[in-house]
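Missing here: one protein chain of the complex. Every other protein chain is in place.
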Amino acid sequence: MAISKEAYRALESIVGPEFISDDPGVRECYRKGGYGKNRPALEGQALKPACVILPGSTKEVQEILKVCHRYRIPFVPVGCFMIATQSPKVPDVLTIDLKRMDDLEIDERNMYAVCGPGVIYAQLQAEALKRGLATEGPGCGVGATVIGNHLNAGVGPLEYRMGWAQRRMLAVEWVLPDGEIVNLGSAAMNEGDFFWGEGLGPDLRGVLRGTFGWQGGLGIVTKMATKLFPFPSQRLERTGVSPHTGFNLPPDLIKWINVFYPDIESAANAMSELSKAQVGMALMTAPFTWRYFSRAESKEDFHEKWRRDLPELQKTTPHMMRIMLVGLAGPKQLEYEERVVRDVIARVGGDLREGRPFDESWINNADAHRIFFPGGAETSMKFHFDSLDASMELAKAAAELKKKYTPPLIEDYGIPGWLQMGDFGHVAFCEILVYFDPTTDPNDCYMHEVGFVESVRQDLALRAYCGLQGSYGPEPQIIGPHYGNYHLLEEEFKKAFDPENISNPPRPLDYAYGVDLKIDLSPMQGAGGNR
Amino acid sequence: MNIKEALSRIVGRENVSDDPEELDAYSRDHSLSPPRRPSYIVRPRTAEEVLALVKFAGEHRLPLVPASSGVHFHGGTVPSLGGIIVDLRQMNRVLGIDERNRKVRIEPGVTWAHLATELGKRGFMPLFPLTPHPLKSALTSHLEREPILIPKFEFGEPLLTTEVVWGRGQIFRTGAAAAGIGEGTGSIARGAFPHGPGLDWWRILQGAQGTMGILTWGNVKMEILPEVNKVFFMPFADAADAVELMYRVGRKMIGYEFLMLNRMNMAAILAEDWFEDFDRLRALLPEWTVILVLSGGPVRPGERIEYEEEALREIAAELSLPEVRSSLPGLPGAADRILHILRHAWPEDKLYWKWGFRGECADLPFLTTLDRMPRFVRAISDIAAAHEYPTSEMGIYVQPLEYGRACHCEFSFFFDPFDAEETDFIRALYADAAKGALDLGAFYSRPYGILADLVYARAGGYTMMLKKTKAILDPNHILNPGKLCF
Partner (left out) sequence: MTAIDYQIYKWDAQNCIRCTNCRWVDFIWMASHRFSKLCPSSARFLFDAYAAHGRYDLSLAIAEGRLKWSPKILEEVYACQLCGACDVKCLRNVGLEPMQVLEWLRQKAVEDGKGPLPAHRKIAGKIAESHNRYGAPNADRLRWLPEGIELAPKAEVLYFVGCNSSFRQQRLARATARLLAATGTDFMVLGPEEWCCGNPLYSVGLVDEARRTAEHNLKAIRTSGAKMVIASCAECYQTLKVTYPRLFGFSTRDLGFEVLHLTEFLDRRLQEGKLRFPYPVEMRVTYQDPCRLGRMSEPWEHWEGRRGKYGIFDPPKKRRKGTFGAYDPARRLLQAIPGLRLEEMERRKDQAWCCGAGGGVREAFRDFALWTARERLAEALETTGAEAIVTACPYCGENFAEAIKSGDYPLQTLDIVEIMAKAIAPEGKED
């Protein structure tokens, strides 16, 4: 046994024999994760854990981590394990699967929910919607765990008003790698009081995550409060049978409007003007590829129709901007906001059409994973936050770069991704999504990796803010030196709080560290940025 | 080693002072903090000078205390262990106004008055806390997480990207500024996004009272100044009666500025003079006044106010509120005056409202939820009464945050700083009020002065983590030592 008998016995006595396993079959299923699992760096590195454990409470998590600390057992916490960063990279790992810890409490009046690490967004949304409240389902889908996603990513169009996930974190209960429990926010002072997240002085949520998080590299969060927002949810009507499920929207309270443009600049300009006009609850551009994904009967159907229509799309390059209007203060607000939208579009231009009174993608995104449908793999070759113009300029540069790697990337047109407005227009996000088949021809996956690294270098060369700081690949060692060596600062935090380096090692170093990918990973010289 | 000489070589002789009067001025502020004297004052002008100061201080383990404002309220700039005041007021430029993305880049010495004036020229406004002192640094207010008057989410966290000199001796840019700030520098990056690189450094800097790093500039959000506004006043006899109103207004996400003031604070803010007018207002005003400003957007402004007003009146009807009015009885022009006050720094030619009554004021700020707010009002009033302090002389300010998901409460105790007995009396009352509120569950997210002792003693894990964080960012422990838990 890779974990010593003594340690195993100690672990088993904490959770009981039903909730710990070193069965080879069980272990096999915790090896690779999902998103990014076929990337070449992971291929050589993803290991089976030695053991998988399912704690049922914070106390059990604490005790488990103390055992790990004592016996120097590396551990990896997983929520839904959708991303491959939770794949064990060193031998003899204890994978800590948190799905049992799925307590959920909602304070309806004060609009927040306290979640255990096993709660997924869909569960939270189901309960929130009952109460005239809502959370934001991230682009990776509402099957993601609330805590895992809040700690790591969490980007979706309703964040135009609700804020990115790191802004929605309130108080937190955090078990450090040595088993010490630290509460952040109001819970630090008053036990069980999770209403607020700011610090006692300096806000240590800043250590918990930044653009991305530690991906389990600095202990385990066992409770997190997240903000909820008012929403006219009691009028949503569930409808349909798979795969055509969705919400019928109350036409007097919620409305989608789509506006079509021939280029990204005019679409972005419209978004800028609309956000200044302070209307809407979601505001973004969406690529036409997604329409084809969502309407396709099958992969074959998608590829046939896409091949058929792409030449025309490449000629006319339609870009679609979408805005969701919500009458929180009643139908009159919806009417007002629609008048404003029409005024603005009349001024800036655009072909305005009302959307269907139906939503399957954004309120409780049932179809997020359609992006994996065409090729098998999707990655975000560009993941960028800054102002709208920065996002737009970078998106255009990314579209050009993408052509160089098409094929093996599936061909696209215009801006192959989306722009979103955040914080009511103060910030924006752009994501360039690429689709490919990672398994039929392994060289396709390798070429994608080369393109991915080149995309990171492109950010540096153009002095754009590279958002891929979370070590999905070799990014930190390339960009760190240009951004104040933040990665070395992170290393110091790692040493301070995980001196034994047992929490998802080798985080925060990238998982490709030391792997010979034959891709140039050296830091760039002469790129701008931090001094 | 001649420290003064060394400092002069960094910032220039004219920017170093050990004048006793100046040092005295920095040894105390408007809080109850006991006086502590610095040894020097330096006035850097650039980030490089700040960096050199930090490195020098690090080598010699000399405390550095950053100060950006011309006025200080919470003891944050009183040097607990002596040392060098880093007076940043010469770094007072508005570096860039980005209208398209509604942000403005400012140095720490930019005051509220200056910022409001500059933005006002272009039809914008900063995100105000309640009546900031004109000499107060706007950037510092955002660093201190002073609550904003407008509880819309996206206005609640105005700080974006920054340039900071860490105590470890490194100039670092937070957020997208790490890649660039635009403004004609050739970068695609515009410095709008606050998060990263890596961790959320801006969060660690907020609330730190200069113990982690010294900001040399910051990007902060600004908003379009609404041209059309309508102010509403809702009077209440009891704070508890206002709670449901505040929740419902939040749920409908209507309005701009939204706050509640008790009679004392309202009178102090509105009084034209501290004699007749102040007394008249104290007799005239209701016990509590909720103020809600409805503002039109840039497009069809009047129409937004229309539906929001209708929504407000619906709420009022549901709650059977006695009054929703656009004026205050006996106070002609109150709506315009309040709007002006809320959207400007306190006038430079007028005595600051907190000092008018007795000369000085000790504030007890904390966070809680709206439904719990009334019990704090009762409890602190009881504590005041137990000290035989007239509760009618206590100032209370309630600020809903983020659509009413929480609220900031601020209790103000006015006192004569030249009366030692009175000062001691207030000090004792303040301590009891602070403990009493703590026992009821107050959340001191801005632990000034004695609040720090209360807070860090209770939060062992948090304190440990803060200390380790400090050890990384300020390993020589030179930045404002003695503050918080350091």
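Letters A and B name the chains as they come in the text, with residue numbers starting at 1 for each one.
The working rule: a residue touches a chain if its C-beta (ideal position, glycine included) is under 8 Å from a C-beta of that chain, and two chains touch if they have at least 3 such contacts.
All figures in this text were calculated on a predicted structure; none of them were measured in a lab.
Student: What shown chains come into contact with the chain that's not displayed?
Tutor: A
Student: Which listed residue, A:G192, A:P243 or A:P499, touches the chain dropped from view?
Tutor: A:P243
Student: One chain isn't shown here. Among A:G201, A:G414 or A:P438, which residue touches it?
Tutor: A:P438
Student: Pick out which of A:P117, A:G350, A:G375 or A:G480 touches the chain that's been left out of the picture.
Tutor: Missing-chain contact among the listed residues: A:G375.
Student: Of the residues in chain A, which ones touch the absent chain?
Tutor: Against the left-out chain, chain A lists 19, 21, 23-26, 28-35, 37-38, 52, 54, 80-82, 97, 99-100, 102, 104, 119-120, 122-127, 130, 137, 141-143, 238-247, 297-301, 303, 360, 364-370, 372-377, 410, 437-441.
The rule is simple: only the chains that are shown with their structure count from here on.
Student: Express in whole angstrom the distance between the two chain centres, defined as the mean CA positions of chain A and chain B.
Tutor: 33
Student: Using the touch rule from the top, collect the residues of chain A that touch chain B in their complex.
Tutor: Residues 109-112, 132, 161-164, 166-167, 176, 180-186, 188-190, 193, 195-196, 198-212, 227, 229-230, 272, 276-279, 328-330, 332-333, 335-336, 339-340, 343-344, 385-390, 393-394, 397, 423-428, 459-460, 462-467, 469, 476, 479-480, 482-484, 486-487, 489-490, 492-493, 496-497, 508, 528-531.
Student: Applying the document's contact rule, which stretches of chain B touch chain A when the two form their complex?
Tutor: 98, 100-103, 145, 152-154, 157, 160, 170-173, 175-176, 178-180, 182, 185-209, 211-212, 221, 224, 247, 250-254, 297-300, 303-304, 306-308, 310-311, 314, 367-371, 402-406, 438, 441, 443-447, 452, 455-456, 458-459, 461-462, 464-466, 468-469, 471-472, 484-485
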